[in-house]
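Omission of a single protein chain aside, the complex is shown with its protein chains in their original locations.
Moving on, here comes subunit A:
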Amino acid sequence: MTRLNSVLLNPRIGVGADLAAWRKAGGGEGLARALERPEDIIPTLRAADLRGMGGAGFPTWRKWTATADAPGDEKYVVCNGNEDEPGTFKDCYLLHRTPHQVIEGALIAAAAVRAATVVFYINPHQTDGIEAMRRAVAQWAGDSQIAALERLIGQPMRLTVTPSSGRYIGGEESAVVRWLNGSFPFPRRKPPFPFEQGVNDKPTLINNTETLSNISHILKNGADWYRDLGIGGASGTKLFSLSGDVLEPGLYELPMGTSLQELIFTHGGGMLGGRAFKAVFTGGPSNTLLTARDLDVALDFDSVRARQSRLGTGAMIVISEGTSVVRKVAEYVEFFANGSCGQCPPCKCGTFQMSRLLDRIATGRGTEADRRALRHLCQILPGSGRCALIDGAVTVVQSSLQTFPEEYAAPASR
(Lines give C-alpha, C1' and ligand atoms only; values in the text may rest on other atoms or scores of the structure.)
Protein backbone atom coordinates (compact mmCIF):
# COMPACT_ATOMS: atom_id res chain seq x y z
CA MET A 1 0.00 0.00 0.00
CA THR A 2 1.33 3.40 -0.95
CA ARG A 3 1.92 6.19 1.49
CA LEU A 4 -1.18 8.18 2.25
CA ASN A 5 -1.20 11.88 3.10
CA SER A 6 2.57 12.13 3.24
CA VAL A 7 3.15 15.79 2.38
CA LEU A 8 0.35 18.32 1.89
CA LEU A 9 -2.19 16.52 4.06
CA ASN A 10 0.35 15.32 6.60
CA PRO A 11 -1.49 15.61 9.95
CA ARG A 12 1.69 17.06 11.51
CA ILE A 13 1.35 20.27 9.49
CA GLY A 14 -2.39 20.76 9.74
CA VAL A 15 -1.87 23.51 12.29
CA GLY A 16 -4.29 26.13 11.00
CA ALA A 17 -3.52 29.84 11.00
CA ASP A 18 -0.88 29.83 13.77
CA LEU A 19 2.42 30.90 12.15
CA ALA A 20 4.54 29.85 15.13
CA ALA A 21 2.98 26.39 15.03
CA TRP A 22 3.64 26.22 11.30
CA ARG A 23 7.31 27.02 11.86
CA LYS A 24 7.50 24.51 14.69
CA ALA A 25 6.19 21.87 12.30
CA GLY A 26 9.02 22.64 9.89
CA GLY A 27 7.48 25.52 8.01
CA GLY A 28 9.53 28.50 6.83
CA GLU A 29 12.56 26.46 5.79
CA GLY A 30 11.57 26.35 2.14
CA LEU A 31 11.21 30.12 2.06
CA ALA A 32 14.55 30.52 3.84
CA ARG A 33 16.27 28.43 1.15
CA ALA A 34 14.52 30.39 -1.56
CA LEU A 35 15.67 33.69 -0.08
CA GLU A 36 19.24 32.44 0.23
CA ARG A 37 19.43 31.48 -3.44
CA PRO A 38 16.49 32.95 -5.34
CA GLU A 39 18.12 32.13 -8.67
CA ASP A 40 17.80 28.44 -7.82
CA ILE A 41 14.03 28.48 -7.28
CA ILE A 42 12.87 27.98 -10.86
CA PRO A 43 15.57 25.43 -11.80
CA THR A 44 14.60 23.44 -8.71
CA LEU A 45 10.94 23.38 -9.76
CA ARG A 46 12.02 22.36 -13.24
CA ALA A 47 14.12 19.52 -11.90
CA ALA A 48 11.23 18.48 -9.65
CA ASP A 49 8.83 18.44 -12.64
CA LEU A 50 6.09 20.15 -10.66
CA ARG A 51 2.91 20.54 -12.73
CA GLY A 52 -0.10 22.81 -12.36
CA MET A 53 -2.62 21.05 -10.14
CA GLY A 54 -5.63 23.15 -11.14
CA GLY A 55 -6.38 20.93 -14.09
CA ALA A 56 -4.04 21.65 -16.94
CA GLY A 57 -0.91 19.91 -15.66
CA PHE A 58 1.22 22.62 -17.28
CA PRO A 59 4.86 22.66 -16.10
CA THR A 60 4.95 25.20 -13.28
CA TRP A 61 8.52 26.35 -13.97
CA ARG A 62 7.57 27.54 -17.45
CA LYS A 63 4.84 29.82 -16.13
CA TRP A 64 7.22 31.16 -13.48
CA THR A 65 9.97 31.73 -16.03
CA ALA A 66 7.62 33.59 -18.35
CA THR A 67 6.50 35.89 -15.53
CA ALA A 68 10.03 36.37 -14.21
CA ASP A 69 11.28 37.27 -17.69
CA ALA A 70 8.40 39.65 -18.41
CA PRO A 71 9.53 43.29 -18.40
CA GLY A 72 8.65 45.77 -15.67
CA ASP A 73 8.99 45.88 -11.89
CA GLU A 74 5.28 45.79 -11.03
CA LYS A 75 4.24 42.15 -10.94
CA TYR A 76 1.61 40.07 -9.20
CA VAL A 77 1.24 36.58 -7.83
CA VAL A 78 -2.28 35.20 -7.55
CA CYS A 79 -3.19 32.07 -5.66
CA ASN A 80 -6.25 30.67 -7.40
CA GLY A 81 -8.62 29.27 -4.80
CA ASN A 82 -11.84 29.71 -6.74
CA GLU A 83 -12.48 25.94 -6.68
CA ASP A 84 -16.05 25.58 -7.93
CA GLU A 85 -15.95 22.44 -10.04
CA PRO A 86 -18.38 19.66 -9.09
CA GLY A 87 -16.50 16.94 -7.26
CA THR A 88 -13.38 18.96 -6.41
CA PHE A 89 -12.78 19.78 -2.76
CA LYS A 90 -9.06 20.01 -2.19
CA ASP A 91 -8.19 23.70 -2.11
CA CYS A 92 -10.76 24.43 0.58
CA TYR A 93 -8.98 21.96 2.86
CA LEU A 94 -5.53 23.44 2.17
CA LEU A 95 -6.72 27.01 2.73
CA HIS A 96 -8.55 26.20 5.92
CA ARG A 97 -6.20 23.73 7.56
CA THR A 98 -2.79 24.68 6.18
CA PRO A 99 -2.98 28.38 5.24
CA HIS A 100 0.74 28.94 5.87
CA GLN A 101 1.62 26.10 3.52
CA VAL A 102 -0.21 28.07 0.82
CA ILE A 103 1.21 31.44 1.83
CA GLU A 104 4.81 30.22 2.01
CA GLY A 105 4.50 28.80 -1.49
CA ALA A 106 3.10 32.07 -2.78
CA LEU A 107 5.91 34.05 -1.10
CA ILE A 108 8.49 31.83 -2.79
CA ALA A 109 6.71 32.50 -6.09
CA ALA A 110 6.90 36.23 -5.34
CA ALA A 111 10.65 35.88 -4.73
CA ALA A 112 11.13 33.96 -7.97
CA VAL A 113 9.27 36.38 -10.23
CA ARG A 114 9.96 39.53 -8.12
CA ALA A 115 6.31 40.30 -7.41
CA ALA A 116 5.54 42.66 -4.53
CA THR A 117 1.83 41.89 -4.44
CA VAL A 118 0.36 38.50 -3.59
CA VAL A 119 -3.38 37.99 -3.90
CA PHE A 120 -5.19 35.03 -2.43
CA TYR A 121 -8.26 34.73 -4.63
CA ILE A 122 -10.71 32.51 -2.78
CA ASN A 123 -14.23 31.29 -3.44
CA PRO A 124 -16.56 33.33 -1.17
CA HIS A 125 -18.42 30.15 -0.23
CA GLN A 126 -15.24 28.91 1.46
CA THR A 127 -15.87 31.03 4.53
CA ASP A 128 -13.60 28.88 6.73
CA GLY A 129 -10.80 29.16 4.20
CA ILE A 130 -11.13 32.91 3.86
CA GLU A 131 -11.23 33.39 7.61
CA ALA A 132 -8.18 31.17 8.18
CA MET A 133 -6.27 32.87 5.37
CA ARG A 134 -7.05 36.34 6.70
CA ARG A 135 -5.81 35.39 10.17
CA ALA A 136 -2.77 33.67 8.72
CA VAL A 137 -1.82 36.53 6.38
CA ALA A 138 -2.04 39.02 9.27
CA GLN A 139 0.63 37.07 11.16
CA TRP A 140 3.21 37.65 8.44
CA ALA A 141 3.09 41.43 9.00
CA GLY A 142 6.50 42.62 10.21
CA ASP A 143 7.96 39.13 9.92
CA SER A 144 11.71 38.93 9.32
CA GLN A 145 11.27 36.69 6.26
CA ILE A 146 8.91 39.25 4.73
CA ALA A 147 11.57 41.91 5.40
CA ALA A 148 14.15 39.76 3.61
CA LEU A 149 11.76 39.31 0.71
CA GLU A 150 11.22 43.07 0.51
CA ARG A 151 14.98 43.61 0.37
CA LEU A 152 15.18 41.11 -2.49
CA ILE A 153 12.36 42.69 -4.49
CA GLY A 154 13.16 46.26 -3.50
CA GLN A 155 9.54 47.08 -2.75
CA PRO A 156 7.19 46.71 0.22
CA MET A 157 5.25 43.44 0.12
CA ARG A 158 1.46 43.42 0.05
CA LEU A 159 -0.54 40.29 0.82
CA THR A 160 -4.30 40.39 0.35
CA VAL A 161 -7.14 37.93 0.66
CA THR A 162 -9.79 38.65 -1.98
CA PRO A 163 -13.04 36.74 -2.27
CA SER A 164 -13.67 35.69 -5.86
CA SER A 165 -17.05 35.90 -7.57
CA GLY A 166 -17.73 32.29 -6.64
CA ARG A 167 -18.77 31.58 -10.20
CA TYR A 168 -17.49 28.54 -12.06
CA ILE A 169 -15.95 30.56 -14.87
CA GLY A 170 -14.24 32.73 -12.23
CA GLY A 171 -11.51 30.10 -11.95
CA GLU A 172 -10.39 30.53 -15.54
CA GLU A 173 -7.16 32.53 -15.61
CA SER A 174 -8.30 35.42 -17.76
CA ALA A 175 -11.51 35.62 -15.70
CA VAL A 176 -9.39 35.82 -12.53
CA VAL A 177 -7.59 38.81 -14.02
CA ARG A 178 -10.84 40.51 -15.04
CA TRP A 179 -12.31 40.12 -11.57
CA LEU A 180 -9.18 41.44 -9.86
CA ASN A 181 -9.27 44.40 -12.24
CA GLY A 182 -12.74 45.20 -10.98
CA SER A 183 -14.94 43.74 -13.72
CA PHE A 184 -17.26 40.79 -14.09
CA PRO A 185 -15.12 37.64 -14.45
CA PHE A 186 -15.54 37.17 -18.19
CA PRO A 187 -12.95 34.91 -19.76
CA ARG A 188 -11.23 36.33 -22.80
CA ARG A 189 -9.29 34.85 -25.64
CA LYS A 190 -5.57 34.25 -25.07
CA PRO A 191 -3.05 35.66 -25.87
CA PRO A 192 -2.35 37.94 -24.18
CA PHE A 193 -1.64 35.56 -21.34
CA PRO A 194 -1.69 36.77 -17.74
CA PHE A 195 2.13 36.71 -17.61
CA GLU A 196 2.02 39.34 -20.36
CA GLN A 197 -1.02 41.32 -19.31
CA GLY A 198 -2.61 40.46 -16.00
CA VAL A 199 -3.67 42.39 -12.91
CA ASN A 200 -3.44 46.14 -13.67
CA ASP A 201 -2.22 45.00 -17.10
CA LYS A 202 1.05 43.93 -15.43
CA PRO A 203 2.74 40.53 -15.57
CA THR A 204 0.83 38.17 -13.30
CA LEU A 205 1.56 34.63 -12.17
CA ILE A 206 -1.58 32.63 -11.40
CA ASN A 207 -1.19 29.27 -9.73
CA ASN A 208 -3.64 26.84 -8.22
CA THR A 209 -3.70 26.53 -4.42
CA GLU A 210 -2.45 22.93 -4.49
CA THR A 211 0.41 23.84 -6.83
CA LEU A 212 1.59 26.60 -4.49
CA SER A 213 1.23 24.30 -1.49
CA ASN A 214 3.90 22.00 -2.91
CA ILE A 215 6.49 24.75 -3.35
CA SER A 216 7.86 25.11 0.18
CA HIS A 217 8.35 21.35 0.48
CA ILE A 218 10.25 21.16 -2.80
CA LEU A 219 12.53 24.04 -1.83
CA LYS A 220 13.09 22.55 1.59
CA ASN A 221 13.69 18.92 0.60
CA GLY A 222 14.96 19.24 -2.94
CA ALA A 223 13.86 18.23 -6.40
CA ASP A 224 15.08 14.64 -6.06
CA TRP A 225 13.00 14.12 -2.95
CA TYR A 226 9.93 15.39 -4.78
CA ARG A 227 10.53 13.24 -7.84
CA ASP A 228 10.98 10.17 -5.65
CA LEU A 229 7.55 10.68 -4.12
CA GLY A 230 5.93 9.75 -7.41
CA ILE A 231 5.49 6.31 -8.90
CA GLY A 232 7.12 5.38 -12.19
CA GLY A 233 8.02 8.47 -14.18
CA ALA A 234 5.69 10.73 -12.23
CA SER A 235 6.74 13.30 -9.63
CA GLY A 236 5.34 14.22 -6.25
CA THR A 237 1.93 13.57 -4.84
CA LYS A 238 -1.60 14.47 -5.88
CA LEU A 239 -4.71 15.31 -3.93
CA PHE A 240 -7.65 13.21 -5.08
CA SER A 241 -11.20 14.32 -4.33
CA LEU A 242 -12.92 10.95 -4.30
CA SER A 243 -16.70 10.99 -4.39
CA GLY A 244 -19.70 9.13 -5.74
CA ASP A 245 -20.63 5.50 -5.21
CA VAL A 246 -17.68 4.56 -2.98
CA LEU A 247 -17.77 3.49 0.64
CA GLU A 248 -15.33 6.07 1.90
CA PRO A 249 -15.43 9.23 -0.16
CA GLY A 250 -13.01 11.94 0.85
CA LEU A 251 -9.78 13.75 0.18
CA TYR A 252 -6.71 11.54 -0.29
CA GLU A 253 -3.13 12.54 -0.96
CA LEU A 254 -1.37 9.75 -2.80
CA PRO A 255 1.82 9.45 -4.82
CA MET A 256 1.38 10.74 -8.34
CA GLY A 257 0.99 7.61 -10.45
CA THR A 258 -1.09 5.61 -7.94
CA SER A 259 -3.49 3.35 -9.82
CA LEU A 260 -7.18 4.14 -10.08
CA GLN A 261 -7.83 0.65 -8.70
CA GLU A 262 -5.87 1.42 -5.55
CA LEU A 263 -7.52 4.80 -5.02
CA ILE A 264 -11.03 3.36 -5.24
CA PHE A 265 -10.68 -0.09 -3.74
CA THR A 266 -7.90 0.32 -1.19
CA HIS A 267 -8.32 3.88 0.02
CA GLY A 268 -11.91 4.52 -0.97
CA GLY A 269 -13.07 1.25 0.60
CA GLY A 270 -14.49 -0.09 -2.66
CA MET A 271 -17.92 0.29 -4.14
CA LEU A 272 -21.02 1.23 -2.21
CA GLY A 273 -23.34 -1.67 -1.45
CA GLY A 274 -21.00 -4.14 -3.12
CA ARG A 275 -22.15 -2.99 -6.53
CA ALA A 276 -19.92 -3.33 -9.57
CA PHE A 277 -17.72 -0.43 -10.65
CA LYS A 278 -19.04 1.19 -13.79
CA ALA A 279 -17.09 4.35 -14.58
CA VAL A 280 -15.38 7.39 -13.15
CA PHE A 281 -15.71 11.00 -14.20
CA THR A 282 -11.98 11.66 -14.16
CA GLY A 283 -10.68 15.05 -13.16
CA GLY A 284 -14.17 16.46 -12.82
CA PRO A 285 -17.20 16.55 -15.07
CA SER A 286 -15.56 18.01 -18.18
CA ASN A 287 -13.35 15.10 -19.17
CA THR A 288 -13.46 11.74 -20.83
CA LEU A 289 -14.83 8.95 -18.63
CA LEU A 290 -12.68 6.04 -17.59
CA THR A 291 -14.28 2.59 -17.32
CA ALA A 292 -13.55 -0.80 -15.73
CA ARG A 293 -10.84 -1.62 -18.25
CA ASP A 294 -9.00 1.56 -17.17
CA LEU A 295 -8.80 0.63 -13.49
CA ASP A 296 -5.11 -0.13 -13.94
CA VAL A 297 -4.33 3.41 -15.15
CA ALA A 298 -1.64 5.25 -13.21
CA LEU A 299 -3.13 8.50 -12.00
CA ASP A 300 -0.60 10.99 -13.27
CA PHE A 301 -0.95 13.64 -15.96
CA ASP A 302 0.79 11.74 -18.75
CA SER A 303 -0.64 8.26 -18.10
CA VAL A 304 -4.23 9.52 -17.90
CA ARG A 305 -3.71 11.56 -21.06
CA ALA A 306 -2.49 8.40 -22.80
CA ARG A 307 -6.01 7.01 -22.19
CA GLN A 308 -7.48 10.07 -23.94
CA SER A 309 -8.62 11.56 -20.65
CA ARG A 310 -7.14 14.10 -18.26
CA LEU A 311 -6.21 14.05 -14.61
CA GLY A 312 -7.70 17.52 -14.26
CA THR A 313 -8.08 18.68 -10.68
CA GLY A 314 -7.82 15.14 -9.36
CA ALA A 315 -11.57 14.90 -8.82
CA MET A 316 -12.74 11.30 -9.17
CA ILE A 317 -16.50 10.93 -9.30
CA VAL A 318 -17.17 7.21 -9.23
CA ILE A 319 -20.39 5.59 -10.38
CA SER A 320 -21.51 2.00 -10.00
CA GLU A 321 -23.78 -0.25 -12.00
CA GLY A 322 -27.28 1.02 -11.37
CA THR A 323 -26.34 4.69 -11.67
CA SER A 324 -27.32 6.21 -15.00
CA VAL A 325 -24.44 7.69 -16.92
CA VAL A 326 -26.84 9.75 -19.03
CA ARG A 327 -28.49 11.18 -15.91
CA LYS A 328 -25.10 12.21 -14.49
CA VAL A 329 -24.02 13.71 -17.80
CA ALA A 330 -27.33 15.60 -18.01
CA GLU A 331 -26.69 17.06 -14.55
CA TYR A 332 -23.20 18.17 -15.47
CA VAL A 333 -24.24 19.72 -18.76
CA GLU A 334 -26.95 21.62 -16.92
CA PHE A 335 -24.26 22.85 -14.53
CA PHE A 336 -22.24 24.09 -17.50
CA ALA A 337 -25.34 25.70 -19.04
CA ASN A 338 -25.92 27.63 -15.83
CA GLY A 339 -22.23 28.47 -15.43
CA SER A 340 -21.72 29.71 -18.98
CA CYS A 341 -20.98 33.43 -18.72
CA GLY A 342 -23.12 34.57 -21.65
CA GLN A 343 -20.47 36.13 -23.87
CA CYS A 344 -20.60 33.41 -26.49
CA PRO A 345 -24.08 32.44 -27.72
CA PRO A 346 -22.96 29.02 -29.01
CA CYS A 347 -21.79 28.15 -25.48
CA LYS A 348 -24.95 29.34 -23.76
CA CYS A 349 -27.34 28.08 -26.45
CA GLY A 350 -25.36 24.90 -27.14
CA THR A 351 -25.21 23.80 -23.50
CA PHE A 352 -28.92 24.60 -23.20
CA GLN A 353 -29.83 22.51 -26.22
CA MET A 354 -27.60 19.61 -25.14
CA SER A 355 -29.14 19.83 -21.70
CA ARG A 356 -32.67 19.61 -23.15
CA LEU A 357 -31.79 16.65 -25.34
CA LEU A 358 -30.03 14.83 -22.50
CA ASP A 359 -32.96 15.41 -20.18
CA ARG A 360 -35.36 13.89 -22.70
CA ILE A 361 -33.07 10.91 -23.29
CA ALA A 362 -32.39 10.35 -19.59
CA THR A 363 -36.11 10.28 -18.82
CA GLY A 364 -36.98 7.90 -21.63
CA ARG A 365 -38.61 10.51 -23.85
CA GLY A 366 -35.75 10.83 -26.31
CA THR A 367 -36.25 10.02 -29.97
CA GLU A 368 -33.75 8.80 -32.53
CA ALA A 369 -33.73 12.34 -33.90
CA ASP A 370 -32.75 13.63 -30.43
CA ARG A 371 -29.83 11.23 -30.21
CA ARG A 372 -28.68 12.19 -33.68
CA ALA A 373 -29.02 15.89 -32.87
CA LEU A 374 -26.96 15.42 -29.70
CA ARG A 375 -24.15 13.71 -31.60
CA HIS A 376 -24.32 16.46 -34.18
CA LEU A 377 -23.95 19.17 -31.53
CA CYS A 378 -20.78 17.45 -30.36
CA GLN A 379 -19.36 18.13 -33.83
CA ILE A 380 -20.54 21.70 -34.18
CA LEU A 381 -19.75 23.21 -30.81
CA PRO A 382 -16.07 22.54 -29.97
CA GLY A 383 -13.90 25.63 -30.29
CA SER A 384 -16.84 28.02 -30.58
CA GLY A 385 -16.25 29.76 -27.24
CA ARG A 386 -13.65 32.15 -25.87
CA CYS A 387 -12.76 29.74 -23.08
CA ALA A 388 -12.88 25.96 -22.78
CA LEU A 389 -16.25 25.66 -21.02
CA ILE A 390 -18.15 24.55 -24.09
CA ASP A 391 -15.35 22.16 -25.05
CA GLY A 392 -15.50 20.53 -21.61
CA ALA A 393 -19.26 20.10 -21.83
CA VAL A 394 -18.93 18.50 -25.26
CA THR A 395 -16.11 16.23 -24.11
CA VAL A 396 -18.16 14.59 -21.37
CA VAL A 397 -21.19 14.17 -23.66
CA GLN A 398 -19.12 12.74 -26.47
CA SER A 399 -17.23 10.43 -24.16
CA SER A 400 -20.41 9.06 -22.62
CA LEU A 401 -21.91 8.55 -26.09
CA GLN A 402 -18.87 6.54 -27.11
CA THR A 403 -18.44 4.61 -23.89
CA PHE A 404 -22.04 3.87 -22.98
CA PRO A 405 -24.00 3.90 -26.27
CA GLU A 406 -26.46 1.38 -24.84
CA GLU A 407 -27.56 3.89 -22.19
CA TYR A 408 -28.54 6.31 -24.91
CA ALA A 409 -30.57 3.70 -26.77
CA ALA A 410 -34.36 3.85 -26.73
CA PRO A 411 -35.90 2.37 -23.52
CA ALA A 412 -37.57 -0.47 -25.44
CA SER A 413 -34.26 -1.76 -26.70
CA ARG A 414 -32.45 -1.54 -23.36
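Keep in mind that, in the parts below, contacts are C-beta pairs under 8 Å (C-beta built on N, C-alpha and C of every residue); 3 or more make two chains touch, one makes a residue touch a chain; residues count from 1.
Going forward, contacts and distances are computed from a predicted model.
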*Which listed name, "Decaprenylphosphoryl-beta-D-ribose oxidase", "Acetyl-CoA acetyltransferase", "Succinate dehydrogenase/fumarate reductase-like Fe-S protein" or "ATP-binding cassette domain-containing protein", is the one UniProt assigns to the chain that has been left out?*
"Succinate dehydrogenase/fumarate reductase-like Fe-S protein"
*Quick one: which of A:Leu4, A:Ala21, A:Ala292 or A:Ala373 touches the chain that's been left out?*
A:Ala373
*Among A:Leu272, A:Leu381 or A:Val397, single out the residue that touches the unshown chain.*
A:Leu381
*Any idea which of A:Arg33, A:Lys75, A:His96 or A:Lys348 touches the chain not displayed?*
A:Lys348
_Touch list for subunit A against the chain that is not drawn_ = 184, 186, 340-346, 348-350, 352-353, 356, 369, 372-373, 375-377, 379-381, 383-384
